[in-house]
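Yeah, one chain of the complex is gone here, protein chain that is, but the others are all in their spots.
The block that comes next holds chain A.
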Amino acid sequence: MDMMAGKFAANVTPLEEGMSLSDHPIRLEARDVCVHYGAKQALYDVSIDIPDRAVTAFIGPSGCGKSTFLRCINRMNDTIEGARVTGRIALDGEDVYDRSLDVVELRARVGMVFQKPNPFPKSIFENVAYGPKIHGMVRNKAEAEEVVVSSLKRAGLFEEVKDRLHEPGTGLSGGQQQRLCIARAIATRPEVLLMDEPCSALDPIATAIIEELIDELRENFTIVIVTHSMQQAARVSQKTAFFHLGKLIEEGDTANIFTNPAKKQTQDYIMGRIG
């Protein structure tokens, strides 16, 4: 165990000097969240607090419910037939499953980046401008261009594509496509960014670029990332939650989880004995 702890400790991103996770206010609050797909229960009583302007990583073996829980936060599970969510998830104290809440508005506030890069079959420009346009955030071409350029810059893609903004987004490489999707997500100025295994379809170099980007974005967004890579969780996150068989086993500061897990299951997973 000590050996493992040493291996991960070097990778863990430290918090800002003199700051602990408890200094970050709670942005998202989940209490007793259960999800059923038809008769099958996929998630059991998950309760967790997600801090503002920090990266929270969900780890766990495939099928453990981490993506399911992520998709509850912006109610993407609504699009799956037969999915039923119970419990309470609050964004800034407001229940996202409340009847009075408009799901379209929620998804504008909670952006999402998917496992597989999914640029629309439109130009790079149109991809990024899509969100601002449908939300009426830009009134004319100049404003749209401003948003597109600044979003692409923040996603670290602008320099690579500035000469071909009007070429199809599907023509980019996998890593560029994923950064395009991140640019598209942040163009609507969300408060929370959900990332569902954003690097699983990418090569190590593209992965490193995205991880660096996530670290930068943390200054302005509350980020929740699902990953099956423990090294990635250790590298980019400040808080980690371990899921197993639909249950939240353990959560806490990333440094703690990787160096000093309280539960045996967490320890087994980190040591590579399950999953």
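The rule is simple: a contact is a pair of C-beta atoms (placed from the backbone, for glycine too) under 8 Å apart; a residue touches a chain by one contact, two chains touch by 3 or more; residues count from 1.
Just so it is clear, contacts and distances are computed from a predicted model.
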| item | value |
| --- | --- |
| Name of the absent chain as recorded in UniProt (options "Phosphate transport system permease protein", "Drug:proton antiporter", "ABC transmembrane type-1 domain-containing protein" or "Phosphoenolpyruvate synthase") | "Phosphate transport system permease protein" |
| Per the touch definition above, residue among A:111, A:175 or A:198 touching the missing chain | A:111 |
| Among A:76, A:124 or A:270, residue touching the chain not depicted | A:76 |
| Residues in chain A touching the chain absent from view | 74, 76, 79, 81, 104-109, 111-112, 114, 116, 118-122, 130-131, 134-135, 181, 184-185, 188 |
